[in-house]
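Shown below is the structure under consideration.
Every protein chain but one is kept in place in this view of the complex.
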Amino acid sequence: SQKAELQAQVHKLADVCWEQCIDRPRDKLDSKTETCVSNCVERFIDTSLTIATRFQKLLQGAAANM
Amino acid sequence: SQKAELQAQVHKLADVCWEQCIDRPRDKLDSKTETCVSNCVERFIDTSLTIATRFQKLLQGAAANM
Amino acid sequence: SQKAELQAQVHKLADVCWEQCIDRPRDKLDSKTETCVSNCVERFIDTSLTIATRFQKLLQGAAANM
Amino acid sequence: AQELLQRMSEKCYKKCIVKPGTTLDNSEQKCIAMCMDRYMDTWNLVSRVYSQRLQ
Amino acid sequence: AQELLQRMSEKCYKKCIVKPGTTLDNSEQKCIAMCMDRYMDTWNLVSRVYSQRLQ
Partner (left out) sequence: AQELLQRMSEKCYKKCIVKPGTTLDNSEQKCIAMCMDRYMDTWNLVSRVYSQRLQ
């Protein structure tokens, strides 16, 4: 289902951004860490979109050469 | 099935405790490594239980505030 | 299906050999990196076969001792 | 929530239990509680930013 | 190809985005494009060597 896929994506992102932004857990998520997590999610999505778009172009280029 | 879930948990624990306790494989599992693996399993279960209990309390607290 | 299993194995191998052979992506896959990836795949398969064979023998030894 | 509990257990075990002993000592228990709270903060923040981006 | 796209995204994010900022800057974008091309080269080479070995 689509809901399960969204959940899986949030789990994956939480995992990646946890590893990148949280070194040692503290009393609260300070603003620097919040910014890091928030940018991590945004840049990860940008990366995925960049890759999906480029992949699409490669496929079209390959199809044009057939 | 429940058996498959137990197996999956043993695989996950073997993975975590292998990474934590075995640096370089030797002729046999020496007693220090055995103790490490055994404590690793026990403390991992303690950690899971601590987290599940705390999570339960947070949910109840959230429900009480509704 | 068997095709899905082969695909899964290629994904796993690409993952392992990428981590082992590509430190920093460059303009092209140079011949040293190609050799590393190629050997990585071959040695990984050798490792899997060695382990499967030895496992088989252990099972037969255990059966013989029953 | 099963998946979340499992991931938190693994992440927080790895962060907090550097050398497993015969019990969870006090500082390990505190570390686990704090780690869990921060993991849930992170999860909620990720979920929020991701949802906003999808709209 | 879904699985391949997901794996490339994760690998290339980790290789190229060391400290996530408010946009993908130029050097990050170049890194992602190059990383993707090399990952696909690697994937194709692995696939070829693996198929030959199976025969």
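As written, the chains take the letters A, B, C, D and E, and residue 1 is the first residue of each chain.
Throughout what follows, a residue touches a chain if its C-beta (ideal position, glycine included) is under 8 Å from a C-beta of that chain, and two chains touch if they have at least 3 such contacts.
Since this is a predicted model, take the numbers as computed values, not measurements.
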item: Neighbouring shown chains of the undisplayed chain, as defined at the top; value: B, C
item: Absent chain, residues of subunit C that touch it; value: 12, 16, 20, 36, 39-40, 42-44, 46-48, 50-52, 54-55, 58
item: Residues from subunit B at the interface with the omitted partner, ascending; value: 6-7, 9-11, 13-15, 17-18, 21-22, 24-29, 34, 37-38, 41-42, 45
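Going forward, only the chains that are shown with their structure count from here on.
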item: Counterpart interface for C-E, drawn from A-D, A-E or B-D and sharing over half of its contact pairs; value: A-D
item: Fitted rotation between subunit A and its twin subunit B in degrees, CA, nearest 5; value: 120
item: Between subunit D and subunit A, distance of the C-alpha-averaged centres to the nearest whole Å; value: 19
item: Contact graph of the chains (line, ring, star, complete, other); value: line
item: Interchain contacts, given as pairs of chains that touch; value: A-D, A-E, B-D, C-E
